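Yeah, one chain of the complex is gone here, protein chain that is, but the others are all in their spots.
Showing chain A:
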Amino acid sequence: MKKWLQALRRNLVALMRRPGAALSVIFLLAITLAAIFADFLPLDPLRQRVANALMPPNGTNWFGTDELGRDIIARVVYGARTSLITAAGAVAIAAAVGVPIGLVAGFFGGWRDAVLMRFIDVLLALPGILFAMAMIAVLGRSQLAALIAVGVTGIPSFARITRAQVLALRKRDFVTAVESFGGSSGYNMFRTILPNSWSPILVQVVVLSSVAILLEAALAFLGVGVPPPTPSWGEMLRTGKNYLYEAPYYAILPGIVLTLTILSFDTIGRALTEILEDRHDTGAGLKPEGSKA
């Protein structure tokens, strides 16, 4: 078994030993599976039955129905797909751009570091939600636009964390050894340093996932997210707030699912941080990938 896989398994086991984190993993797993296999469930998020509008939770519609008579639980499940796809895509974009920037900036230092970090500073200076709204104004209102907008706002965090890791590892013996044996900069960055920096990046993936879901929901709540009738938790909150008196469950139930999802990601992220810090304190986290030490 590859080392990284062993490390993943080790961390997962440690994670599951913590009750809060274990519950969070189970909840997220359930949400993810429901989102992936939603098409195989007897749920139709778009079917309108206006005669049944704003029905309270019942045996047929567990979460009740919305103002168009659509099944709220079906929209929550399909809304999970919207949120998770946005989160996954956004994290992928943020990591794909942010990690190389951090690697190059930290590895080479000097003017490259200065230029790249000023670029990151510019991104950081822009409030995330406003920047995302501006991007959507340019790109148009779609899931892809929301995904890109959220992803771009996540670039700085990956870049800074990666750079910090590279700076910590840059002068370590195993990196110097590779260099002295003629390893290229690219090899050293991507094959030597990066594999030994993945732990905080993994934590950042988890943390940014929750941020991305929240940001996507916020954009939808503000009316610039995924266009209707595509289900979205934020859109459900936005519409549901108009019916708080007649049908409080309309906003509350999707809100609870959104809250639990974000809470789960945060709980896992916090647990992972603790696990990795424990390893760091015991020296386990400092073993370079492929080293015999």
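We take it that a contact is a pair of C-beta atoms (placed from the backbone, for glycine too) under 8 Å apart; a residue touches a chain by one contact, two chains touch by 3 or more; residues count from 1.
Convention: contacts and distances are computed from a predicted model.
Chain not shown in the complex: UniProt lists it as "Peptide/nickel transport system substrate-binding protein", one of "NAD(P) transhydrogenase subunit beta", "Sarcosine oxidase subunit delta", "Peptide/nickel transport system substrate-binding protein" or "ATP synthase subunit a". Residue in contact with the omitted chain (choice from A:20, A:100, A:183 or A:228): A:228.
The chain that is not drawn here is touched, among residues A:30, A:50 or A:177, by A:50. In the complete complex, the hidden chain is touched by one of A:58, A:185, A:242 or A:259, namely A:242.
Within the entire complex, the positions of chain A that touch the omitted partner chain are 46, 48, 50, 53, 67-68, 141, 223-224, 227-229, 239, 241-246.
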